[in-house]
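Sharing a structure here in structure tokens format.
One protein chain is absent from this view; the other protein chains keep their places.
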Amino acid sequence: MTQKNRLAEGGRIDRAKPVSFRFDGASYSGFEGDTLASALLANNVHLVSRSFKYHRPRGILTAGAEEPNALVQLRQGARTEPNMRAPQIELFGGLVAESQNRWPSLEFDIGAINNRLSRLIPSGFYYKTFMWPASLWMTYERVIRNAAGLGRGPTEPDPDRYDHRNAWCDVLVAGAGPAGLMAALAAGRSGARVIVADEQSEMGGSLLSDTGEIDGKPPAEWVADALAELAAMPEVTVLPRTTVAGYYDHNFLTMLERVADHLPQPPQNTPRERFWQVRAKQVVLATGAIERPLTFIDNDRPGVMLAGAVRSYANRYAVLPGRKVVVFTNNDSAYHTAIDLAGAGAHVAIVDLRKAPRGAVIDAARAAGIEILDNHAITAVHGAKRVTGISVRNLDESGRGVTGPTRSMACDLVAMSGGWNPTVHLFSQSRGKLRFDDALAAFVPDKSFAAERSVGACKGSMQLAECLKDGALAGAAAARDAGFEAKKVPAIPKVASGTEGAMLPVWVVPSGQKLGRGGKHFIDFQNDVTAADLHLAHREGYVSVEHLKRYTTTGMGTDQGKTSNVTALAILAELQQAPIPAVGTTTFRPPYTPVTFGAIAGRNIGPFMDPARLTAMHDWHVAHGAKFEDVGQWKRPWYYPKGNESMHDAVNREVLATRSSVGMLDASTLGKIDIQGPDSARFLDMIYTNAWSKLPVGACRYGLMLREDGMVFDDGVTTRIAENRFLMTTTTGGAARVLGWLEEWLQTEWPEMKVYCTSVTEQWATIAINGPYARHVLGALTDDDKLGPKDFPFMTMREMTVAGAPARVYRISFTGELAFEVNVPRRHGHAVWEAVWQAGQKFGITPYGTETMHVLRAEKGFIIVGQDTDGTVTPMDLGLDWIVARKKGDFIGRRSFARPDTSREDRKQLVGLLTEDPHAVLTEGAQIVQETRPRPPMKMIGYVTSAYHSPVAGRSIALALVARGRDRIGDTLWVPRLDGGQPIKVTVTEPVFYDKEGVRARG
Amino acid sequence: MSKYSIFSLARNALSYHEDWQRAWRSPDPKPEYDIIVIGGGGHGLGTAYYLAKEFGYKNVALLEKGWLGGGNTGRNTTIVRSNYLWDESAALYEHALKLWEGLSQELNFNVMFSQRGVMNLAHNLHDWRELNRRVHAIRLNGIDSEILTAAQVKKEAPIFNVSPDSRYPIMGASIQRRGGTARHDAVAWGYARAADARGVDIIQNCEVTGLTIRNGKIEGVETTRGAIRAKRVGVVVAGHSSVLADMAGFRMPVESNPLQALVSDPIKPVLDCVVMSSAVHVYVSQSDKGELVIGAGSDLHVSYSQRGSFDIVEGIMGALCELVPMVSRLKMMRQWGGIVDVTPDRSPIIGKTPIDGLFVNCGWGTGGFKATPGSAHVFAATLAKGEPHRLAEPFALDRFHSGRLIDEAGAAAVAH
Partner (left out) sequence: MFLIDCPWCGPRQQTEFHCQGEAHIARPKDPDALSDEEWANYVFNRTNPKGVHFERWVHNHGCRRWFNVARDTVTDRILAIYRMGEKRPKVKS
């Protein structure tokens, strides 16, 4: 039995289930029901960490989420996690934890030299130095960075899974202490759908550490009864180990449920954590209160703990963290700790800052034989890695100094209480307004903003009777506001009523020395901010609360200032000689406690991060060795290498096959929008730059779409399927955007137009057959014998049966070759593709991907929106003046052409470029200059938008946007290289490199 | 102004740091100033500083409705870079970057400008093309920029997943090694201290409630601390620019959108440089305290509440875990939002307004922090001379009339 500090009986641990664990390499044992903190304390381990800046030895301060000191590196390997709060880690068999931010060991930490140098490194010291020489800052910074940072991140991928749950409820209750449980009961009994969540493994909150009676029962029994009743309600969901982390607009809340963190690893098919997103009609906040440390000299020594935490360890975990205890307080609550500890066998003395406190609890302490030193202050703490004793002196008349002789007291534990801060974090996140309560010397909720009620300690009700009553009333009211009639407000359980004496706010406990001398008064334990630092910040004018926080880093640690913010504010107020509320409040930002990134991501990782869109023929492409390109969310075949063929060779082969025989492309990803209604043509007249009203049924036309600023934003071929029906195609990446654009105009600007748009992208599979033998291939697959140029001319569409599937075949060409784009319902896509492939065998049909498609279209000078345009290009810039109707009247974007800049003559225009060296392929994106200079800067006049090796031209070709480009045709320009080599000499040409007359496609 | 140095620190240590002076005074407003700068963020404070230092103005007031640096200056992800595509942008941001490089010494306040490099990832051929376009342009503008392969990305940022099997594999990246991060609050404080030392009256908790305009000319401002006269007024109030414009009776091509960011809990160094992926909307760096600082996207709706929708944060997490698998077990420690004013071309508006003597500097969108010294400097010049500084000229409000936009948004268009 090594659990030296374990009490012989009591507590909510399971003594039948011992658990062994390791901390910093040493083995210990605890019990099921312990936290890492309670188990360490049971083994009399107080020194558990080193502080962030001064590397001071630190112990366990609290018993909850507010812990600033006891942060450990939990688990090893892929499951390791830094900065875990020991009081919130449930003990499990084989747990391994290590202390952080120390070297070489926790006992002996070189970094502690910072404590010796602390006078040189007060708050904000880094703003004042490390400036000379400027070149050394990065070196200084490396040292600073290595010193900072607490724990280590994992180095392996996370083996665990995380789930999401979305929920709607009538009443969400955050916190299941006495107030929260009563609220849940009251709301639940009305039939409302209730979620009650509590961050701890066991529900009950403070009742789990309480020793009184409720309705004549021990508190824990009352809790068990309440939970049993809630469990029996079908509409109530009880979620232990679930932290309500964020409170956002319109009663949207996030919660983190730790499903399996209390186990060595998650069982099979179980997520490690579950991230809840809840929309609640009503919210009841019952989040309790957090005890404040007292700010006395060297109040950070291991063995100095919060009084309420000590009481929890004793009563809930049956651990007596020390045998000889000094309770240091400014209020009555710590007397309960003193009495319980004395009852458990500790020697206890109370140092009370108040003069002659009176009341039942004080009498009870005296009756328990506890010495009370009233009007006294602790003026020194002895011991470095564990408190060994303290010194006390009398407070003077003003209460701001000490007087009289010093008395030393040996002790191994100091339990302190500086009063309680209601946990208003969620309330504040919900935009509620806070008010300063003088009696509590703390901020409490004032005016709610959201549909929310605060109850119990988080609203400032510190007595159990009040908490229970608050909860019952608020739970019933919340259910009523959510539309449920509470049959009756539940009877308020009976508890012994107590009255509390007034507390005495003492924000900095005098030590008899000036601040900053002889020791440190810590405010923010984690970030090593002292009262002297706050004074310094104030002295230097950082007097706004936010400046103070940011300058000193108060409240910026992993605990986000849960134990420090109000004290810091109060000290600032004293310095400004202003009331605390006049100085301001602090900002509470989500989350309440840190939330695992993986949990926020949930299953939206890996392939589900953004599920890939695949065409009907995807499996065929994979089977035939295609390499894929990501285009938007789509996976498109990029090229189909044969054997060890390089990309260059594969593309050459695909291009030549298509130009000389026949090729096939999966063009299914192009956006397709079915547009119907009597006003469709009139609508397209507005949407596109060209005219549509006179387009015959069955004909196709290329269109450009502009934004209202006159810039090209999408293009495609649209076909008149019937008098009042068009099939529009869009770019692959632009499909959703274009549909939205059409709907916007129809619904917001021209609701009188009878036009209906439906996305049919996924409904069709598109097989583009290109090349001189395209007609032969198609002919082999259809009974339709009217495929000749007279019956089925270029830029028309025919419906026919292809390979047994109903098809729309478009005679349109993006390659400049004779081409048929066969569209079949998606379910036939794979089969028809396979049929085309088979029918084309005798012509050596070659499947080609996007890269070959790009080469083929670039040879013809066909643009790709988004590659040869960038949102700053007009149709005229592209040389597409012919597509801008001058007579049809208005269309979207037209007015912008008349603006001075849009009609400028030196705008960038689309041209072709031919390199002097026919083998040099320009880099897409490379900039173009008229005159080269030995070194930058150089005046750029344009850039290369597309560049390829053209197999039919037997040389490289490029498209470019060049200022005044069309005037420069024939000119020599230069393309500088990133590698510093000679700039590449190019000649400006027309942007068409093949079949300039366009006869091949019409054949 | 007493000088900050290792020696002054040591000297003050001897007196227990009890003799430090205030970093800036807290004066009451005078009835009249030569120039009033509205807005006490980095841009405004810098403007006031350069007015005093470079242009000799002795009688300048800076009005701040809350606390210095309380807007976007204190809420951004602190990235500094000048790798912009268009000549006009590159010139302006490079002007800023050059000032950043000497800012700590200039202000005698360590703003911790740290040139740890800024990397922009490319995930597909479209990104790659755009990246090349930018790098070529940046280099020809005389600014540093390099292209990295995926393997080189791995070397610079080992926590990144460069596997070709990831959903959007990393093809490569550009890197601007002179880019990096700075300590955002320090920029505001450093400028405030230096401006104050040169006589600028910095007046906090002084909200402008109205503008006094007569015959189309500015004559002063109404504030919560009384009326103050001035013949020249500069408005530098990111997020609230439309509110001030409304007081002057005109509208601007600006919308105020929430922009969110978050930090992890602090860990030992894992990431030296700043890494940005605009394709999946993830920006990440590690602060000197050890937190991973992560930029999320902006919401599309107008809001002045400094809050965005949680789904924006949720939306980037999958991409972040995919790009940087080790973050999965780290935790979001704090999240927050700012209000960015966004223009149609994602470029700022600097210069004259329809009101004589009233100048505006706004519309920096999500990228104002990096521009702070440059923006402040050219705006100070503009205010001092009454005419736009050469670098500010292309960013005039009237570009929206002529159509001469500087379209940093369009250039990232995705289609095909």
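The letters A and B name the chains in turn, as written, and every chain counts its residues from 1.
We take it that contacts are C-beta pairs under 8 Å (C-beta built on N, C-alpha and C of every residue); 3 or more make two chains touch, one makes a residue touch a chain.
If you're wondering where the values come from, they're calculated on a predicted model, not measured in any experiment.
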{"item": "Given B:Y57, B:F160 or B:F310, the one touching the chain that is not displayed", "value": "B:F310"}
{"item": "Among A:K355, A:R400 or A:R895, the residue in touch with the chain that has been omitted", "value": "A:R895"}
{"item": "Selected residue (touches chain absent from view) among A:Y162, A:W222, A:Y248 or A:Y592", "value": "A:Y248"}
{"item": "Touching residue (missing chain; options B:I218, B:M252, B:A296 or B:L320)", "value": "B:M252"}
{"item": "Contact with the hidden chain (one of A:D14, A:E156, A:D438 or A:E744)", "value": "A:E744"}
{"item": "Subunit A residues touching the omitted chain (full complex)", "value": "248-252, 279, 431, 449, 708-709, 740, 743-744, 747-749, 751, 890, 894-896, 898-900"}
{"item": "Chain not shown, touching residues in subunit B", "value": "240, 242-243, 246, 251-256, 299-305, 307, 309-311, 341, 344, 400-403"}
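Convention: only the chains that are shown with their structure count from here on.
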{"item": "Centre-of-Cα separation between subunit B and subunit A, whole angstrom", "value": "22"}
{"item": "Subunit B to subunit A touching residues, read off their complex", "value": "4-6, 8-10, 13, 16-18, 20-26, 66-68, 70, 74, 87, 102, 104-105, 108-110, 112-116, 123-126, 128-137, 139-142, 147, 159, 166-168, 183, 185-186, 189-190, 204, 264-270, 280, 286, 288-290, 307, 309-310, 313-314, 317-322, 325-336, 344, 399, 401-405, 407, 409-411, 413-416"}
{"item": "Complex contacts: residues of subunit A adjacent to subunit B", "value": "79-83, 119-120, 122, 125-132, 134, 137-138, 141, 144-146, 148-158, 160, 246, 248-249, 252, 254, 277, 514, 516-517, 532, 536, 539-544, 546-547, 550-551, 553, 556-558, 560, 589-591, 594-598, 600-602, 604-610, 612, 629-632, 709-711, 713-714, 731-734, 864-867, 869-872, 896, 899-902, 923-927, 929, 935-938, 940, 943, 976, 978"}
